[in-house]
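One protein chain omitted, others in place.
Then we have chain A:
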Amino acid sequence: MLRRASMLLARRPILAARARPFSTDLPAAPSADATFTEAWTKVIPNMDPPKTPLSFMQPRPPTPSSIPSKLTVNFVLPYASELATKEFANPCYDLIPVFKHSILSLFLLIVPATTGQMGVLPGHVATIAELKPGVLSVHEGSEVTKYFVSSGFVFIHANSFADIIAVEAVPLDRLDVNLVQKGLAEFTSKLSSATTDLEKAEAQIGIDVHSALNSALTG
């Protein structure tokens, strides 16, 4: 019991230290926060106003005037942040950034939007796009990392920040071809035997995801 107590004591400061990074209060306090705090203190003077998410976030840089040369990517999932503020720079950059001769450290991000595969480069116009099941690939120079994304959203901001929020994303080498085929067959049979609209929609979604998986693995 003494051992466990000392283990607990040793763990506590580590827990506290790990949790620290997010407890920094930022001086951002834009106007929305101020109006809220004022309104709160007027109506409920006895309690401190609750904090809002803005005070827990790192502020984003403002929109630059010229086309930026790097793209900062945040790729988040409910269970992990795959890429957290990872910067991708394109040093050999020109007015037309795509496909230059010296493609040594070219960066390209391809996202599976509902309108098709969309390429993202630094200086992309601000966009909000919904994702469909498909392959997301990060090209960094010569290395390519591919993930299969189930669905989500991608926000590209004017200050060259890209946020990708996906519900599920797995690296392609973790997918099993046989299971994908089985799933596809299962959902096709479900669609043919579906009666209500809801069942049909669910089966259709299953088919979409599995056929995307299939093409990701084969293509």
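Just so it is clear, a residue touches a chain if its C-beta (ideal position, glycine included) is under 8 Å from a C-beta of that chain, and two chains touch if they have at least 3 such contacts; residues count from 1.
Going forward, contacts and distances are computed from a predicted model.
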| item | value |
| --- | --- |
| Options "N-acyl-aromatic-L-amino acid amidohydrolase", "Ethylene receptor 1", "ATP synthase subunit gamma, mitochondrial" or "Rab geranylgeranyltransferase": UniProt name of the undisplayed chain | "ATP synthase subunit gamma, mitochondrial" |
| Options A:66, A:115, A:193 or A:218, residue touching the unrepresented chain | A:115 |
| Missing-chain contacts mapped onto chain A | 4, 8, 11-12, 15-16, 18-20, 22-23, 30-33, 35-36, 39-40, 43-44, 47, 50-54, 56-57, 60, 74, 76-81, 84, 113-115, 118, 125-130, 152-153, 155, 157-158, 161, 163, 165, 167 |
